[in-house]
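Here the complex is missing a single protein chain, while all its other protein chains stay put.
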Amino acid sequence: MTAQADSGDSRVVIQTADFSQDAVYQAMRKKLGAAVGAVVTFVGLVRERNAQAGSGEVVDTLTLEHYPGMTEASIARILEQAEARWPVLDCHVIHRVGTMRPAEQIVLVAVASAHRDAAFAAAEFVMDYLKTDAVFWKREVADGSAHWVESTDQDRQRADTWQQK
Amino acid sequence: MTAQADSGDSRVVIQTADFSQDAVYQAMRKKLGAAVGAVVTFVGLVRERNAQAGSGEVVDTLTLEHYPGMTEASIARILEQAEARWPVLDCHVIHRVGTMRPAEQIVLVAVASAHRDAAFAAAEFVMDYLKTDAVFWKREVADGSAHWVESTDQDRQRADTWQQK
Amino acid sequence: MSDVGVTVKFFASLREVVGVPEMQISASSLCQLKTHLKTQLPAPVLSELLAPNVRVAVNQALIEDDDLVLADGDEVAFLPPVTGG
Partner (left out) sequence: MSDVGVTVKFFASLREVVGVPEMQISASSLCQLKTHLKTQLPAPVLSELLAPNVRVAVNQALIEDDDLVLADGDEVAFLPPVTGG
């Protein structure tokens, strides 16, 4: 399943397939031309040793599940908040679902702006809220036993910090 | 001229040629495998309307000059400071010199870490200090007249802020 | 019995404990729907389904009001704590 967001926001893509961060970066450059001064891309990948797994445990798979429609809308809202706060020229999120193994790409956040400060801040803001507000669930299998991964207290603190800045 | 850093730090490359941010990203992934959880890349590009140019002025060219050896060492020092401060798995800077036109890429900063907070912070730290401490000079030609671009008060404030965090 | 038929969806850990991804239920309000589930599901499942950290969405919008009136064809979802990225 590879579908454009049901939210109607073409900047949000949920797909099972792997993605090319460079394709998104190059498309942004092409679209924005000489208006863009800074592009930040963030890629999150599956680590073999997840902090939430027990010490010494090795992650076999990470499976992401979503709620088609509601998930895209939850991400679109995060992008809208970032755009309301910083002068963003363009932003994109590609988020994979399905089963992934260590070293595979999970998520891409790409933000273009005239200036570096806005691009960095908006990209980090989006990532922080993806952790706490985006409608996904993660099932990790480590050393053969499965558990559901939840956002951490630290994740919630990082997201909350943006409300105080 | 495309040369590895004379500082002996292979993570710092100064070149006249354009670069592929994806090549650096993929090389990091290949090197780090399942240890890496987060990669941030930043690309700075030549804007047609530089904030330092007069309003309405259009940038024709931006020419970067460096001091071979000293420039690479100045960037290597910035990377070492970032590594001393955050758990960085790998980091790279490619900085172009010579004459560039609007929409061209100037600089790449790429940082890999286990976690997103370190990757974001280190990449932004490196960019902020490239503005103030890296040994480059920039000559901008806008509407046919040339001037030397200097780092701004805001650049210095942003760099100073890291000393207070 | 109500004539209002709604689809109830269970995600992630809740799908595992309930045992099915969705079911069809007749209920004209969220409150009535929960009452209905209480007659159908065993206590350990209910305690997970109605835990404080489980949120309910009606037609993909989060709803806090148990008195919400449901319409025929509505989609009600039980969402355990989310995390992306």
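For this structure, a couple of remarks:
Letters A, B and C mark the chains as written, and numbering starts fresh at 1 in each.
Just so it is clear, contacts are C-beta pairs under 8 Å (C-beta built on N, C-alpha and C of every residue); 3 or more make two chains touch, one makes a residue touch a chain.
Keep in mind it's a predicted model, so treat the numbers as computed, not measured.
Taking the complete complex into account, the chain left out of view touches B. Although one chain is hidden here, its contacts on subunit B can still be listed: residues 44, 64-65, 67, 69-71, 73-75, 95, 106-107, 127, 130-139, 148-151, 155.
FYI, only the chains that are shown with their structure count from here on.
Put simply, the C-alpha centre of subunit A and that of subunit C have 27 angstrom between them.
Measuring from the averaged C-alpha position of subunit B to that of subunit C gives a distance of 51 Å. Shared interface positions of subunit B, defined as residues touching 2 or more other chains, are 116. Residues of subunit C found to touch two or more other chains are 85.
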